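Comments concern the structure below.
Note that one protein chain of the assembly has been removed; the remaining protein chains are unaltered in position.
Labels run A and B following the written order; every chain starts at residue 1.
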Amino acid sequence: MGAGQPGNRERPIIMTDRTITDPKPIDTTTSDPKTSDSARFLSHLELDQPDKTFLDSNELVINMGPQHPATHGVLRVILKLDGEKVLGTECVIGYLHRGVEKIAENRTYTMFNPYVDRMDYVAAVSNGLGYCEAVEKLLNIEAPPRAKYIRVILTELNRMASHQLWLGTHALDIGAMTPLFYTFRDREEILKIFEKYCGARLTTHAFRIGGCQYETYEGFERDVTKFLDFAPPKIDEYEELLTTNRIWLERTKNVGVISRADAIALGVTGPVLRASGVKWDLRKAQPYAAYSDFDFEIPIGANGDTYDRYTVRMEEMRQSLRIIRQAVERIPEGPIMAKVPKVMKPPVGEVYHSIEAPKGELGYFIVSDGSTQPYRVRVRPPSFVNLQALDVMVRGALVADVIAVIGTLDIVLGEVDR
Amino acid sequence: MPEETNPSTPPPSGESKPAAGHAPAAPAKPAGPTALPWESPMVVKLKGQYGSGIREASTYLGQDYMVVEPSIVAELLQILRDREQFDYCVDVTAVHYPEREKQFDLVWILYSFSRNERIRVKTMIGDGESVPSAVSVWTTANWLEREVYDMFGIRFDGHPDLKRILLPDGWKGHPLRKDYGIIQQDQEWVRANLGIESGQ
Partner (left out) sequence: MLDYITSYLSSNTTPGQAGNVFWALVYIMIVFGGVSVAVMAMNWLERKALAHFQIRLGPMRVGPHGLLQPIADAIKLMTKEDIIPAEADKFVFWIAPLIILCASFAVYIVVPFGPTHAITDLNIGILFMLGVSSLSVLGVVMAGWASNSHYPLIGALRSSAQMVSYEVAMGMAVVSAVLMTSLHGIGPYGVGVGTSGTGTLSMIGIVQAQQEQHVWFLFKFFPLGFIAFGIFAIAMVAETNRAPFDLPEAESELTAGFHTEYSGLRWSLFMLGEYAAMIAVSSIAVTLWLGGWFRPFPNTLTGDTWDLVFSLFPGLTFLALAAIAFVGVRRMPKHPYFRVQTIGLAGFGAVLGLIGLILFVPPVRDRIQDIFWFVAKVAGFMYLYIWYRATFPRYRFDQLMKVGWKVLLPIGIGVLILTAILGVVL
């Protein structure tokens, strides 16, 4: 299908202003959606004749994943290679699909809250914040200031943890083993704070609709302040290993370049967008929680390459610490829970609310039919949309770059597949 | 010393207050914010251009949306991007209302970097009807439309590669339709491909 549509032909899907032009792009338009994906893919290589094997061809089709050490989960990328050069990619996703949106329709608003933690499980706090704020908006209530500050502190700590995990795995993908252990050592301090606050380390379920369930524990401020003093030298330590490392520079500079225009057209968000030079952060553009109270910078890159995304995220960690310091110093006293009806029945209507998760814009589109269960919850997953840019970023690059780009996109398959 | 606060008995000072924006205070009915007409130069211009093609333009809880006829969607989206600078397509999704004649709400969530404004464009289509694809307008619509197709079975005309994205290619049924049960599975597919009984 789709082969004969003239409207589509005029504006090709694949960006044309790539540095490396591809003489034979994969013609996905002629595919038949009913055949199985691998058979369809192979047919582009004319391998359907029985006497041809992959060794006769100059082109090699390999399956990267779903079991592969560097695809960060169950991502499957079908690569068409000419030697080491990537001619095209196709992502096959859905191996971790749990039907989160369907589950939401069969649970009450409160019951669905823990499920969102399981999407982007390395930034569970952010997911919870987005969902709680979306439902609060639908209920037309607002969390008290103290709850908002607690939310900001935990969310920013979580951003830091998420970026640390990204850094470790990204560096490991590129072959540097050591940063992984350093980042895990320091991420542990954040997880300890989470554990002390709500008992869980990963899928925290830290927030409730209307505020927070738990008051901060005794010494929370002290722990957070201690972490604020502990973390900056550690970030310097990671940078010492990588930022000026010759091999790291060669592996990341001009790799996976995505231009500003491409980035906007592909809808990528978060550090990936900012590295392409778009100074846009939802925390500044449409402040939520208590972000309008704090002073922080939005780091941006210039070239939109892997190195810029690296520097942007490193700077974001520092900015997160800056926000946390302001929040801890200024945390107000007061209640932590708004007046929320015992049985939540939001009025009929729909809202879209999005936050700046560590990976980009995480949005919730919630439709209420006036009952206790949401009529529809749509999650706008940043990883899913960012992953779509993979093909544009790796065409014409080498196999090793595919790994680097998957790492730099910072995807979490739990969120891609939901 | 964590002090537990039960959500059902919130502290008295946590009064609910209306969200920022155009939401009405409506003191008589605190639980019922209503949709207000959405007035803006853009809406006026579009209404002048399409007349009744724009069925509704409202603001609910400070969020602007317009409901339009399916026939003008393709053109409208193009105009919104080119003329009104909504250069970022945040999301494409759908909602299923089985009891309605036009069963599906199709929703485009758009954002403009230059205006810092977010709007929703909504259209209603019946089962089996298709809408023009927005891939030629925003590249990002590619996967988002595939997901809508996968989950709702709505076809997009002119989509370059409309096939399932999260579910396997041979799967039957579209799980986010309301008539698709929560524990329902494609028994045949499970048996053929996994060699097990689905147990559901």
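What we mean here is this: contacts are C-beta pairs under 8 Å (C-beta built on N, C-alpha and C of every residue); 3 or more make two chains touch, one makes a residue touch a chain.
As the structure is a prediction and not an experimental result, all values here were calculated from the model.
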item	value
Neighbouring displayed chains - absent chain, whole complex	A
Residue of A:131, A:166 or A:182 touching the missing chain in the full complex	A:182
Where the missing chain touches subunit A, by residue	54, 60, 62-63, 68-70, 83-84, 171-178, 180-182, 185, 241-242, 245, 247-248, 250-251, 398-401, 403
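By definition in this document, only the chains that are shown with their structure count from here on.
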item	value
Separation of mean Cα positions, subunit B and subunit A [Å, integer]	21
Residue ranges of subunit B in contact with subunit A within the complex	1-5, 7-8, 10-19, 23, 31-33, 35, 60-61, 63, 87-91, 93, 95-96, 107, 109, 113, 116, 118, 120, 132-133, 135-136, 138-140, 142-144, 147, 151, 157-170, 175-176, 178, 180, 182
Parts of subunit A lying in touch with subunit B, wherever the complex brings them together	1-2, 5, 7-8, 10-11, 13, 15, 28-29, 31, 33-37, 93-94, 97, 99, 101-103, 105-106, 137-142, 144, 208-218, 262, 264-268, 278, 280, 285-286, 334-340, 342, 347, 349-352, 354, 361, 363, 365, 367, 375-376, 378, 380, 384-385, 388, 417-418
